[in-house]
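Questions regarding the structure given below will be posed in turn.
A protein chain is absent from this complex, but the other protein chains hold their places.
Up next is subunit A:
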């Protein structure tokens, strides 16, 4: 059928021959041509996804090392390793092998600490990445599904962290598992069955560590890998977003191509992240399991907390009172098959705040799309100040989370700031409700004020601090106009106005539409319009006399 018209490529060097051999069989040059030209915009806030990815790679590497020596058995043994204060103490094989990794395997403690620090960094990087995506509006069309995948990754990373945290079977993690057990048992009717199923009988049983181990090293990482693949695939399809700027629009991406500059930067960044983690792991203790001792259901240590990413749920449990005024929150409900206990004091804090946070997190792109009726594709990001209501909602959610997060360390706040533990709890209870509202109001006002400042600078330029006396005696401060590139940043954004309800084809404004109109005015009622070209021209005229020679100056604000 086909005839070869070109002479086949004949490589001269041995490296060239090998490359050609591979290329003819897998078509590597085509892939390289396609991906090597992908353009990535440069901004520091775009790198947290990479940090998360790299920490995950470090987790896989260090985790593999740990599996060589860890034994997830809950069989009883007596410790015979080299840590004197635990010598001869009865414990599970899992705890004993974790101690052996720490004290009797060369480099074991370092690898454990690398693994644990990178786990903390992984979830933190995912969280910061999501905050960046939210506040810059990167979740808008066409990236809503990738936002959801990211949310699933956040949950999976928390699951990976928690299952790993429990594996050493030390006192601290055992107390954490006991809380999870309590939360499960508080679910009406089926709770005890779920708990018995998970633990293979009454807590703690002798099955849980092996089960968590399987989840931790197989199922959860496999799901994370799958989600990362989908996530990155969609990034390639959608292309990367970019911050607004001259010459940047929804139809292009301004930045460096992947090869060679960006690939070198990204590759180098992996080693930077690895280096930072290795440095920290070598110098700072994390999870000193030898301090906590083997798990035993009777003792509970002061200062028992989960790792940071579970902290907010623990904090919600700490904030919840057992009694509200004179009403107990634990009810005994007689049912045909006997009396069931309903522990609302556990059920509500464990499930409700997490339910609110994740429901809103997953639904937000659709909520905003419905309110704004904005069905266009967005590849240029918003500066957070230019979308005051979204920014305020984000800040409110952030504070809601942080209050619970802080509550998880209420005892340490009390001891380290020398205040009463009870007062810390009362304040945080109040902040749990008031904090998000205050945060919303303050963030919105700050965003609007920043917009006004931007408008002012766009119209009148920046103050130079130079006072000039005019011929008729008036003193005036000189303003320096921005150059066009800088000014574009301050005026080149959309500022939607609140919408009235739109009648449907029968001319009726439906109830849903009225609600949408209400939300629309909630979102866009307070707005600072960007300076229009007309206003800009007018603004410049005013200052023209004293502006000469200032334009070329570098302006920073």
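The criterion applied here is as follows: a contact is a pair of C-beta atoms (placed from the backbone, for glycine too) under 8 Å apart; a residue touches a chain by one contact, two chains touch by 3 or more; residues count from 1.
The working rule: contacts and distances are computed from a predicted model.
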**Identity of the absent chain, which is to be given by its UniProt protein name, from "Cytochrome bc1 complex cytochrome c subunit", "Sulfate-transporting ATPase", "Hydrogenase small subunit" or "ABC transporter substrate-binding protein"** = "Cytochrome bc1 complex cytochrome c subunit"
**Request:** Decide which residue listed in A:324, A:419 or A:434 touches the omitted chain of the complex.
**Result:** A:419
**Fill in**
Full-complex touch with the removed chain, picking from A:303, A:471 or A:507, is A:303
**Fill in**
Contact with the hidden chain, among A:53, A:74, A:109 or A:224, goes to A:109
**Message:** To test your reading of the contact rule: which positions on subunit A touch the chain that is missing from view?
**Reply:** 42-48, 51, 84-89, 102-103, 109, 113, 117, 120-121, 124-125, 128, 171-172, 255-256, 265, 268-269, 272-273, 276-277, 280, 282-288, 290-293, 296, 298-308, 311, 408-412, 414-415, 418-422
